[in-house]
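Removed: one protein chain of the complex. Kept in place: all other protein chains.
Our next item is chain A:
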Amino acid sequence: MAKKSKKGSPTDIRVKLIRYSLYHPKTPRPLRFGTMRMLRHWTIHRAWKLYQAAQRKEREYELERQYNKMRDACEELRLTSPGLYARAVAKSIFRYPIVEFRIPTDTPAKNGWNHEWKRG
């Protein structure tokens, strides 16, 4: 892709752009903050870290609660009925991804939710 340029011919613009970003005299540009500005930055950083830690803990607790609920239910099922329990925990051979699952997007779909879906 890189062509060796002969004397006198202009260099490829892509090469120029790469050189611009790599060898610019002001790269990298460390910012210079005054004391109060630095303190504000530090506060924001600390607050964000705290917030992220709290979010992560909350997510983990929710998962833990769900897991515990499931485990307790399965335990109760095991004590109540071994037959039902065995069929509940048996591994299924039918394991394919579901094509209709949608991942969250930023804005909704044009067609919205299909309330009129009919079986068959």
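FYI, a contact is a pair of C-beta atoms (placed from the backbone, for glycine too) under 8 Å apart; a residue touches a chain by one contact, two chains touch by 3 or more; residues count from 1.
Definition applied: contacts and distances are computed from a predicted model.
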{"item": "From \"Two-component response regulator\", \"Large ribosomal subunit protein mL46\", \"Proteasome subunit beta\" or \"Alanine aminotransferase 2\", the hidden chain's UniProt protein name", "value": "\"Large ribosomal subunit protein mL46\""}
{"item": "Residue numbers in chain A that touch the chain omitted from display", "value": "13, 16-17, 20-21, 24, 26-29, 31, 40, 44, 47-48, 51, 62, 65-66, 68-70, 72-74, 76-93, 98, 100-102, 104-110, 112-119"}
